[in-house]
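With one protein chain held back, the other chains of the complex are shown just where they sit.
The first chain written gets the first letter, and so on, giving A and B; residue counts start at 1 in each chain.
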Amino acid sequence: KQQTRLSGRSECQIDRITAREPNRVVESEAGVSEFWIPEENDELECAGVEAVRHTINPKGLLLPYYPSAPELAYIVRGEGIQGTVLPGCPETFETSFPSEGGKGEFFDKHQKVYRYKEGDILALPAGVVHWTYNDGDRPIVTIVLRDTSNVANQLDRTFRKFFLAGNSQSQQGQQGGRGQQQRGQETRWEVPSEGRTQGGKRRDEPRRAEGGRRRGQQEQEGSNIFSGFDDQILQDVFNVDYETVRQLKGQNDNRGFIVQADNFRVITPEKQEQGRERQRSSPSRGQSGRRGGGVPNGFDETLCSAQLSANLANPTHADVYNPRGGRLSSLNSHKFPVLDLLQLSAERGILYKNAIHAPYYNLNAHSVIYVTSGSSRLQIVKNDGSAVFDDWVREGQLIVVPQNFAVVKKAGEEGCEWVAFKTNDNAITSQLAGRFSFVRALPEEVLVNSYEISREQAKSLKYNRQEGVVLSPRSTSPRET
Amino acid sequence: KQQTRLSGRSECQIDRITAREPNRVVESEAGVSEFWIPEENDELECAGVEAVRHTINPKGLLLPYYPSAPELAYIVRGEGIQGTVLPGCPETFETSFPSEGGKGEFFDKHQKVYRYKEGDILALPAGVVHWTYNDGDRPIVTIVLRDTSNVANQLDRTFRKFFLAGNSQSQQGQQGGRGQQQRGQETRWEVPSEGRTQGGKRRDEPRRAEGGRRRGQQEQEGSNIFSGFDDQILQDVFNVDYETVRQLKGQNDNRGFIVQADNFRVITPEKQEQGRERQRSSPSRGQSGRRGGGVPNGFDETLCSAQLSANLANPTHADVYNPRGGRLSSLNSHKFPVLDLLQLSAERGILYKNAIHAPYYNLNAHSVIYVTSGSSRLQIVKNDGSAVFDDWVREGQLIVVPQNFAVVKKAGEEGCEWVAFKTNDNAITSQLAGRFSFVRALPEEVLVNSYEISREQAKSLKYNRQEGVVLSPRSTSPRET
Partner (left out) sequence: KQQTRLSGRSECQIDRITAREPNRVVESEAGVSEFWIPEENDELECAGVEAVRHTINPKGLLLPYYPSAPELAYIVRGEGIQGTVLPGCPETFETSFPSEGGKGEFFDKHQKVYRYKEGDILALPAGVVHWTYNDGDRPIVTIVLRDTSNVANQLDRTFRKFFLAGNSQSQQGQQGGRGQQQRGQETRWEVPSEGRTQGGKRRDEPRRAEGGRRRGQQEQEGSNIFSGFDDQILQDVFNVDYETVRQLKGQNDNRGFIVQADNFRVITPEKQEQGRERQRSSPSRGQSGRRGGGVPNGFDETLCSAQLSANLANPTHADVYNPRGGRLSSLNSHKFPVLDLLQLSAERGILYKNAIHAPYYNLNAHSVIYVTSGSSRLQIVKNDGSAVFDDWVREGQLIVVPQNFAVVKKAGEEGCEWVAFKTNDNAITSQLAGRFSFVRALPEEVLVNSYEISREQAKSLKYNRQEGVVLSPRSTSPRET
């Protein structure tokens, strides 16, 4: 199957890549969202992606919305429940518990919700309604890739978020200065002090004066989509009173898009039955969900019973493991079929202290790396042989490695853990050193003549490194720039 | 299967949508063509589509041509026969009847032709030669969507029409003022009086001075493609005399591209054997045509025996029906397999007086709505919660509803009928109110906390409207702006 990603650009000159902090912060009642919004001509725009990191406080509810492009989320920390509303799918979850006032039982039915926890990947298809709730006792931190260049996003390459509740117009939004935000992990949900004085109320600030470029993000600052409909029409179609319609429109709502929900009881199947074993334990469910009656015949057979989350962090599922170096795990559409729809995949990497991720390139995808802990020194080399990045990437930073660009990672003293999102549902890497590298695959004659080296040197290039992808640190300490 | 539509734009800011009359009219000998040509930055350009409405008089022949992008046609009125020339397919129709002079029989053989009538959808694949003939006794009116952003259109996102006969250079073409043409349905084939004085002859008018933008349309004003070849080469390759080549080039032809064909006998299978039952009565044919010997092996197995038309109007095939509100029917690639090639689908909607098409959005497609009778008030809301359209759409007007934008329709006093073309062969809508809406799929806890409403209000939002997609009018009359 061919990937059908759209190149947003006829030309994209990448001379320098930056390890980026988020460049925009939006505070909500029960959390904070930090955005990596592409600037003109930077490598995020070239790769056709955006990112956001949500911190959702305990009892925080991320209001329901549908995105114009698919999103892939990695749960850095915490646990919660996720709902995805698939049109045409039945309400298969039924709940009942004693009502609040003690007078009888309370019933509800709704579509499937699922639990997730640290280390899980959540697939959020384009156009589908999502919400999430933190029912744990510590903040959820999640990093979300938005694939604006995905073919699912037909109108243009802008990410649009259609809220079904709330009123993000009244949120506090300010653009953090790029590079100014050297905020640590622990204070991540603190916005910079300048700009906080206005509180959570609507400010009639002029929209950012960067010309038309950041419209995509500006559009997130509007009201929910019900506010554009006539009150009477909404009363009609829902058959409810004016007061309910007024609340639906949320025009006086200034809680932001992560709201405090203190009374929130949603029943999910027993935790023990699922959790991190989910992915492996139910292959037949995933299968039948997707391939059902032979030819897939539409949206509901495809998705109603599909798995929308899978675990990426479990060490026992590692694809690459070197006890002296670290490990890599990946989720592609073979393991996690819904990725076939999203045309995205993800990799989790862990390097121990000073270990090296051998030089490689992504053959058929861009890679967007987010460091979840520790730090790594990266070198990224473009096709003319020049390094477009040679620096450390630290916890909380995000960096784009464009397709085919060569990259090497060396963990710092505290080691390094990261998640990488890839713009292909079956991303392939090609190693430039180590046991799986191209030098092994080349005849010695080619090495001897290409590099003007002796046959012994050729043999050493091919065979001196017995390790594969993740290399243990060597005794010699590398020169740090 | 992923849709592979091309986004024409890196950014497409849609702040206002217009219900459009055609903005260009071309008269021919036996009919008139009215075009919706995108202007710079309007919603037609953003959606990557154009449209044309042909009125073909009785005995009118639309000359053979091939388009650079796929077209999907809906027959608003009338009936006729359609020929599609598929390269590599056999001439399977043989006809014989007494020759005109009475001296013996006349034989002919040619590729399949098929009859169509009011309510049919015709699929016109890109690059394939089409012609059509009105053998009925009243004008055919057809509305045609041209999907210029389709991947089949490799060169750019301009629609190009390659005529094989005629000489459209000599047609009268003038650009109707946008919005000035409040012409009724009955005089649709009347061009505005200014500009008609020159009659059907060539005018050496300067091409429209809008810069390069409308080139796509200008290119339709040329001669047929044989006129670019050397006379001698054409005599050689056809082995015919100079006179025939001169006629082939059609350089003195000023009939336009819909010509009068008084003697026109083409035999098609008995009407009774097909017609509006066509689509349902031969599922095995459609199947075998497409899936033939397992792996499809090329163009001719795919298309030679494929159905190229299907009925969309038959009430008994409705997908959604509410006897107090109206009905909806759709044709997607599951029902009408050739749509898989075109990556388009269509929907027919009928709303009774004052009935409501509940708020929804198109999850994976743009929708291009053409009102075939009556009128509806529409509200279209974009992601920032603002209405980009809030007005009536009347018979003969066309409006674009971009992907993910929320829309509600309420029929006027005469009811409303429309056809909607969608830029996905399996277009999905997601309801925002009614029995299938997202509110039913959400846990009450989410509604309570999202909208800051009571549990009773949440229940009323979820369950007060028992109807689904098409809602009956309520006693209260909605406020009209």
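The rule is simple: contacts are C-beta pairs under 8 Å (C-beta built on N, C-alpha and C of every residue); 3 or more make two chains touch, one makes a residue touch a chain.
Here the structure is a predicted model, which means the values were calculated and not measured.
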Using the touch definition from the top, which of B:Thr55, B:Ser329, B:Gln343 or B:Ser376 touches the missing chain? B:Gln343
Full-complex contact with the absent chain, from B:Leu63, B:Val381, B:Cys416 or B:Val446: B:Leu63
Option from B:Gln13, B:Gln111 or B:Ser386 whose C-beta touches the chain left out: B:Gln111
Spell out the interface residues on subunit B facing the chain that's missing from view. 4, 6, 8-9, 61, 63-64, 66, 68, 83, 85-89, 91, 93, 95, 106, 108, 110-111, 113, 126-129, 131, 133, 151-158, 160-167, 169, 212, 215-216, 218-241, 243-244, 247-248, 250, 253, 259, 261, 263-266, 296-299, 341, 343
Missing-partner contacts on subunit A, residue numbers: 1-7, 9-14, 46-47, 332, 334, 356, 358-359, 361, 363-366, 379-387, 390, 402-404, 406, 408, 410, 423, 426, 428-434, 436, 438-446, 448-453, 455, 457, 460-461, 464-465, 471, 474, 476, 478-479, 481
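Here is the rule we use: only the chains that are shown with their structure count from here on.
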Using CA atoms for the superposition, what rotation angle relates subunit A to subunit B, in steps of 5 degrees? 120
Suppose each chain is reduced to the average of its Cα coordinates; what separation in Å results between subunit A and subunit B? 39
